[in-house]
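All protein chains of the complex are present and in place, except for one that has been dropped.
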Amino acid sequence: MSVEATLPIGPYHPALKEPEFFKLFLDGEKVVDVAIRLGYTHRGIEYLAERKTYNEIPFLVERICGICSNVHPMCFCQAVEEAWGLQVPDRARYIRTIIGELERIHSHLLWAGVAAHIIGYDTLFMHFWKHREPVCELFEVLTGNRQNYAMNCIGGVRRDIDPTKHKALILQTLSQIRPSLLRLEKAVTEDPVVRARIENVGVLSKDQARKLCVVGPVARASGLAIDVRKDEPYAAYKEVGVDVKVLTEGDVLSRMLVRLLEALESIEIVKRGLDAIPPGPIRLEPKEIVPGDGIGKVEAPRGEDIHYVRSNGTDIPERVKIRAPSYMNVPSIAPQIIGSSLADASLIIAAVDPCFCCTERIALVNVKTNRESSVDFESLAQSWRRKSKHS
Amino acid sequence: MQGGSRRLKIFDWSRRKSPWAFHLNTGSCNNCDIEIVDVLTPRFDVERFGILLQGSPRHADVLLVTGPVTRQVLPRLKRVYEQVPKPNVVVAVGTCATSTGCYEGSYNIVGPVDRVIPVDVFVPGCPPRPQAIIDGVVAALEKFKVERSD
Amino acid sequence: MLPLTANSLVHTLSNIAPLVEKLRSVLGDRFQKYSTRNERRAYVYIRKEGIRECVRVLFDQFGARLSTISAVDRNFKFDVLYHFTIDQDGLVASICVSTPKQTASLDSVTDIVPAANWIEREIQELLGIKFVGHPTPGKLLTSDDWPEDEYPLRRIG
Partner (left out) sequence: MKTAKLRIIAEVLRSLASRAYTLKYPRVASPAPQGFRGKLEYDIEKCTGCAACVQNCPAAALKSISNGDRRTIEVWYGKCIYCGRCEEVCPERAITLTTAYSLVTGRKEEIKSSVQLEINRCLRCGKPVATARQIDKVRLQVKDLVLPEDYDAYLSSLCFDCRKTVQAGLLLAGRI
């Protein structure tokens, strides 16, 4: 294995919780090894959470990740509710489910758009984002902001879903995006150029997936049928039911399909949830702070999110441990990327959905000549796009 | 705002008419980043105003900074700022970039963006609405005009 | 489905019982105690010397998935909880060990469960618990200029 050059990708990689710095070791066009460094957006949230009160932490953990901004507070609240022995009102459980599924739709569409951008198909990128927009506007009406919904609190939710006005609006939005989603799904899966670009790229075998304990769509695309919504039903998933989508190929195409199918399934879950939502209170005021520990688990759009909370009876938790799904998925890039060609590297990184957004700064270091030159993201993207054209 | 005052009017005019932006995440939760991408997509489509997101700071007139500055990012932020050709404008998008928001007091946070580089326009909001980001960029572009009349 | 009951009450769970029995027989006197919080949460307390065997049993024989490892600063010692998820049963089995603060160290399990790599590095960095035998120790989260012997999540005392 001769290493000819190293190619650091990042650090300006606007990934969600964990922006990464990838150093690719190359032999010609082939990637032979990868080193990953985190810490660029490490904000010490666990440290801050041990210094804030229980009422303030949901707003803090909401800001772990912009796209999972319902997942983290919900997970934290579930952990605290388990530690304190609280039973959340039924209506609140349904509202959590509905908001969570709407978030999944917006997150998966966002990812699909970014993936389309990376393979150089900007038309598709724009269309995915166009059809994601109604969901954001729906959130603005339902929760008061397009992101950072501030819906969860310990013991329930903070805002109610109006049974007439809001329900009609949600159904209207869903019926508007569902046909577009079906059309776009066909545009992806039937297009030979797109398929050539993402099929058999970044394959993660079932065994590797299990060894690396990956979660969410990455695991489900590799044939691991794990989904917290099904395995350990929280919120109202027991009542509304979930159809877990599992594919076995483990390549980027399967991951894309799993996500698109899940987005369609989420539409159905929201509809079922809206039909079954019971009336009643949405919030329970906690009476006392019970010492003990609790584990909250939520299926985020990217996979299982887990929070561990230890309460010691004061109004500040003794320990809050947060493990976001990307933390388990990002290390799985290594086995996928080794052996692939450089042009596929960005797509593989993006395919585990660390939310690869738009700009990156890349420095190209050639080990032999030891000359460093800065290469911008767009020019590297150009090389990826050239590859799209050839295939 | 830096740079000589004896510049040709046409440069400032073209800068205002087609500003190129570079987006820099200094540790944000990505909410503001999504909203910045969102203003480029069909709903808001700032390419109407000639605004283009660039991949390199060397091409940028407008630097959009999101997030509180973390310790690890600090030297890189300074370096990127040095790479941006002057005159330029810096827009701090979001509450974290303006004042570190709810992350204040953490061991890994250096402070708001304006503690490290000069900022021209702040866009508070968590995240700001895309409309507010457009307002922020428009307000920032005014700075090019003001300097010329000096 | 069993009703929610108070802390530390052992539930008669069919899916956890064989696991606990197996751990008890493998670990011998390194097994300390076992409690459940509700029908989906089991806590197994063991001595830290037994962690590798314990992880091997869970990961290789029971198909458990390592969710995460939480370390808690208890002033004079660290409590370290290895949260394993058994997906078929929707169960979280937390293996609890503790290590004194002065000489905080544990055996690395990265060679058994590759997924533990980053989690152990993070704990080593933020709390200063040494993981003996970790293949790639090094900075992961803190900045390049962060002092070596300072651990942000450690409490003073």
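Things worth noting here:
The first chain written gets the first letter, and so on, giving A, B and C; residue counts start at 1 in each chain.
Operating definition for what follows: a contact is a pair of C-beta atoms (placed from the backbone, for glycine too) under 8 Å apart; a residue touches a chain by one contact, two chains touch by 3 or more.
Note that the structure is predicted; figures quoted are calculated from it, not measured.
By the touch rule given at the top, the unshown chain touches A, B in the complete complex.
Contact with the undisplayed chain is limited, among A:Arg63, A:His117 or A:Arg197, to A:Arg63.
Residue in contact with the omitted chain (choice from A:Ile45, A:Met74, A:Ala150 or A:Val203): A:Ala150.
Against the chain not displayed here, chain A makes contact via residues 52, 55-57, 59-60, 63, 123-124, 127, 130, 140-141, 144-145, 148, 150, 158-159, 183-184, 186-187, 190-193.
For chain B, the residues in touch with the chain missing from this view are 42-45, 48, 95, 98-102, 104, 114, 120-126, 128-129, 131-132, 134-136, 138-139.
The definition used in the following text is that only the chains that are shown with their structure count from here on.
The set of chains touching chain A and also touching chain B is given as C. Among the pairs B-C and A-C, the greater number of C-beta contacts is found at A-C. Mean C-alpha positions place chain A and chain B at a centre distance of 26 Å.
Annotation for chain C: residues touching 2 or more other chains are 142-143, 152. Across the assembly, chain B contributes 70, 72, 107-108 as residues in contact with two or more other chains. Within the complex, the chain A residues that touch chain C are 37-39, 42, 44, 46-47, 50, 82, 85, 87, 210-214, 226, 228, 231-233, 292-295, 297, 304, 306, 308, 310, 318-319, 321, 323, 327-328, 331. For chain B in complex with chain C, the touching residues are 70-72, 74, 107-108. Residue ranges on chain A touching chain B, taken from their complex, read 11-12, 14-17, 19, 39-45, 47-48, 51, 56, 59-60, 63-67, 69, 110, 113, 125-126, 129-130, 133, 136, 145-148, 355, 357-361, 374, 376-379, 381.
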